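Handing you this structure, nothing more for now.
After this line comes chain A, so read on.
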Amino acid sequence: MSSDTQTGGSLESVADGYNDRFGHLFGELNGPQFALLIGSLVVLLAAPVWTSLLGAGGLLRTLALASIWAILAMAWDIQSGYTGYISFGHAVLSGGAAYTTAMLVAHVNPDLPFLVTAPISVFAALVIGLVIAIPSLRLRGPYFSLVTFVAGLIFYQLTYAFSGYTGGELGQRVGRIEFELAGAQVTTFDPVTRYYVMLVPMLVIAVALLYVARSNVGMILIAIRENEEAVAAAGIDTTKFKIWSFVLSSIPMGVGGVLLAHFYGSVNPLNFLLVDRSIEIIAMAVVGGMSSILGPIGGAFLVIVLREEVLGVFGVTGRWVALWTVVLLVLVFARDGLFRKLWHILGDRGRADGGDDE
Partner candidate 1 sequence: MLGAIGSFLVTGAMISAIYALIAIGFTMIFGVGGVLNLAHGGLIMLGAYGFLVVTSSSTVEFLAIPPIAGLAVAIAVGAVASYGLYVGLVEYIEDNPVITFLATLVVALILAELAIVAFSSSPRGLVNLAPGSSGQSVGLRVTNLEIVAFVTSWVAIGLLWYYVTRTDDGRSILATSMSQRGAQLTGVDLPSVKAKTWLIAGALAGLAGVFIGTLQQTSPTMWLDPLALAFIIVVIGGIGSIKGSIVAAYLIGYLETLTVTLLGSGFRGTFSLVVLVIVLLVMPQGLFGREWVHE
Partner candidate 2 sequence: MADSDPHLEIEDLHVYYGKSHALKGVSLSIEPGEIYGVIGPNGAGKTTMLNAIAGFVDYEGAIHYDGIDLATVSPRDIVTDGLVYCTEDRDLFPFFSVHENLQMGAQFRDDREAVKRDLEMVYDLFPRLDERREQEAETMSGGEQQMLAIGRALMSDPDLLMLDEPTLGLAPIIIEDINDAIETLNEDEGLTILLAEQNSTFALRHAERLALLETGEIELAGPADEFQDSDYIQEAYIGIH
């Protein structure tokens, strides 16, 4: 591709520096793409500063919430977006982790520290993920989606059937995150700390998933989506990789679920298990651009900011009508996702050969 960048060679040379060192790990970038990434990162890391300057403390809470959903959307993407086995019940994984935390607190010991409940809950998400994945991955296409959809319904109903343990419709209290880190007390009571407690795991997970997605594993997962038989013919155990994708997905889903439980301070079926939640996760990934990891992050921030900050003008119910309508429009008119579009526009403007975001 010919070099016609006016945006300044310095940007390009920084991007090149990155490409030389990390390009093979996370994918190559051109100047504008690099600027977008670094810019977004700075905006996110500095959010407590600029939100308080703007007097928009509520926005910080929204961004914290968006970070959690970004984890969920990325986690869905590495499984469904990459393998093409579209899960319609992913909220079960995050919900499972959240409920594990809640039930540990409610039924084992209310004083269990976060550093104990969190790993157990993430592990629970992994177990649930495998319980769903192992039988259902034998099925293809709509059948797989159906079983995951149904798994969501089953878990939803079980919270009612076993309301003695789960608190039924009304759910259970979880409380805040409190733990010690390097001698300092970290608590989500403080809005700024809470924000970073949500943001940092999101960034770590993003880097990890990007690394995996740009590796052999990502290539194989995509190939499974495109043509599973061809992958088997290549001597690759597709079952193993599909299950692996569920593992890669369940762990961050668990992390997201735990964070969300502490963010709300409580769990209930509505916020954690209702089909709407699974669909929201998918909507974020699709709006951002499936199978790109970065796209779903953008999708999550867009959807959550719309939902919490912008569409509120339509009222409590109206905002959902508006939000779902936006999602529907993206599905029909930009089914590859908004952020992927943006990424490709930047890719075309810059010098490097697109961002191979697949």
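Candidate entries met the following condition: all candidates are chains of the complex that A comes from, given by their letters.
Going forward, a residue touches a chain if its C-beta (ideal position, glycine included) is under 8 Å from a C-beta of that chain, and two chains touch if they have at least 3 such contacts; residues count from 1.
What you see is a predicted model; the values in this text were computed from it and never measured.
Although all of 1 or 2 belong to the complex, chain A touches just one of them, candidate 1.
Across the complex, chain A meets candidate 1 through its residues 86, 88, 135, 138-143, 145-147, 149-151, 153-154, 157-158, 160-161, 163, 275-276, 279, 282-283, 286, 317-318, 320-321, 324-325, 327-328, 331-332, 335.
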